[in-house]
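Only one protein chain is missing from this complex, and each of the others stays in its spot.
The first chain written gets the first letter, and so on, giving A and B; residue counts start at 1 in each chain.
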Amino acid sequence: MLKQLWIALTNRGVVGAPDTLPPARMNITGKPVLTAGRCTACGDCARACPVSALRIVGEESSGGRGRTLEFSAGRCIGCARCIEACQPNAIAFLHGTETWRIGADDEWRSIDTREGK
Amino acid sequence: MNRLEEFLTAWRLSPAKDSPVDTIVADIEMDRLLEVAAAARRDHEASLAMMTALDLLPESPRFRLVVVLHVPGEKRYLVLRAPLSADKPEFPTLTALFANANWPEREIRDMFGLTPVGHPDPRPFVWKGGWPRDLAPLRKDVKLDRAYPVERALFPVTRVEGEGVYEVPVGPIHAGIIEPGHFRFQAVGDTMLAVDAQLFFCHRGIEKMAEGRDPSAALLLAERQCGTCSVSNALTFCQAVERTAHVTVPARARALRLVVAELERVYNHVNDIAAIPGGVGFAFLGNQGLRVKEEMQRRLRALCGHRFLRNVLVPGGMRQNFDDAALQKIAEEFEGLWKELKKPVKIALDHSIFLDRLETTGYLTTKNALALHAVGPAARASNVAADTRLDHPYDAYAELGSWKIPTRQEGDCMARFRQRIAELDQSIEMLKNAAKSLPAGPVHEPVGRPAAGAWAIGATESARGENMLLVRFDGNGLIGRYAVRTASYCLWPCVPTTIRGNIVPDFPLINKSFELCYADVDR
Partner (left out) sequence: MAIHLEKIEFPLPHEPADTEALRAMLGSLHFRHLDVGSCNACDNELIALGGPHYDMQRLGIDCVASPRHADVLMLTGPVSRNGLVAFYETYTCTPLPRLVIAVGNCACTGGVFAGSYAVFDGARDVVSVAISIPGCPPAPDEILAALTAGLRAYAALQKTTS
């Protein structure tokens, strides 16, 4: 908890900082993750998505913290247009084996956050 | 004056002003179509490459029949375009002239409600009960309601009658992991007399879906039409769009397109080399082939993020730029993997049972291959030296200098197996050379909005053969017609001609020696 808070605090203003993560390649199998602190919930990715697999939820509150990005794995066709549209380079797809879901998959879920430097 | 222009002049026709790149288009009255097409076939050995219809509502006359002819030795396609009015929705069949007009004409009847008069086969083609029989989904004014009930469509099939003749129904769900198709074999004992193939269980309505979309949205459909031909289908589409917008693709993008197209060809041919021995139960080579294919696909994912090479192309050039060093590395690795696979391939080719099953099985005669406009490795294994990379060169293939595609004389399953081996050697060589001498520079040229009514034909060589696509734009840069004719569409009608006299258990082998795609045909 404290660690996450620390990451969130230290990553503020990471936009435009030298990227120490591997470049966002168009690897679209697996599940999407956001690099901590980078997503500004601007909605560019949701607008770029041709199958509406991304959406912004929540109301704008002070500092823009009320808005978050949600993802529907069952809708995503892996065209990587969100990766291209994302100015702060926040979205990446990580290969993982546990992508299955029980039942029909048309649910919206918030996206996991990974640590970034 | 070129011989195509001379031909048109002799028939009092003149090239249309809107002739797209690499075509020569002539507007012709419907009642002269048959006559002129017959002359093109007689005098210039033209074959029917593609046939489709356009609905130009609200224009009058409303429909156009588009007949695309391939003339051997000519870089340009000869396109005959005939008007058709909504009051009299019929056209004379070309089946007596071009045997392969059979399928596209039946498709036009199902999808546009235009009747080919005199067509020998009145059975439905695309329609399998999924929507009302007379709906004609590709008409512009059709109302597509998704609440239609589904009907159980009956499949009237070609029957052979006589003592001891029986019928073997197979599919649409097969025993292995195969796409859906329904086959009825007519057999005496183990010997097949005829087969009737019913496809279109995979019909997803891609042509209709593409209408009203901009090129970037339609590209997603092109890439997902067939899993293993993502590059060739997307490339055909990009090429057609670029031709409508008069865009010249930068040199580096042209070279990179050759590289990705050849990477796709290599892993597809490796897959086929694994599938063919699978058809005779020679599991050893099958598994070795699957191993090599998996290794290749893992390298493709490392290169571009996708195991089936999606997301690499875009109209105007390449969506992804690659490192020269990374491409040289993958070319070398593919060569190494292919060398590894050659050892078990050699063992198979020394194996008497393997030879016994493949040799003299499933002859595709040169005559049938020519009559049905066979394409790709299957045609080349029957001594038809057709290859879009040579006949209608595109991208960096146009700058390769002189090269020849190998061909074979025999036309049996073994010939198609050996043909792929020879083509793999050639593709690996092409890959290595291309990766070594990649030009520098940008990889993308912006594509402007194509004019209303602009249209073009794209043609590329996929691992299975020539893929063609016609795209026509309405106003606002949106697609008005998206017509696809893939290599598998040409080759499927060849398969029934090869089976007579073979035994029923050899059908999977014959089928796999063509390794045709159902999704590409059904769309």
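The rule we apply is simple: contacts are C-beta pairs under 8 Å (C-beta built on N, C-alpha and C of every residue); 3 or more make two chains touch, one makes a residue touch a chain.
Small disclaimer: the values here were computed from a predicted structure and weren't measured.
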Item to complete: Report, in label order, the displayed chains that the undisplayed chain touches.
Response: A, B
Worksheet item: Which residue from B:43, B:141 or B:294 sits in contact with the chain not drawn here?
Response: B:294
Discussion item. Tell me which of B:220, B:280 or B:374 is the one touching the absent chain.
Written reply: B:220
Item to complete: May I ask you to list the residues on subunit A that touch the chain which is not drawn?
Response: 28-30, 50-51, 72-78, 95-106
Fill in: For subunit B, residues in touch with the removed chain
127-131, 137, 144, 146-153, 172-173, 175-180, 200-206, 208-209, 220-221, 224-228, 230, 271, 287, 290-291, 293-294, 297, 307-308, 310, 517-519, 522
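Just so it is clear, only the chains that are shown with their structure count from here on.
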Worksheet item: For subunit A and subunit B, what's the span in angstrom between their mean Cα positions?
Response: 38
Worksheet, complete the sentence: Within their complex, subunit B touches subunit A through residues 217, 220, 224, 301, 304-307, 310-311, 319-320
Worksheet entry | In the complex with subunit B, residue positions of subunit A that touch it | 25-29, 50, 77-80
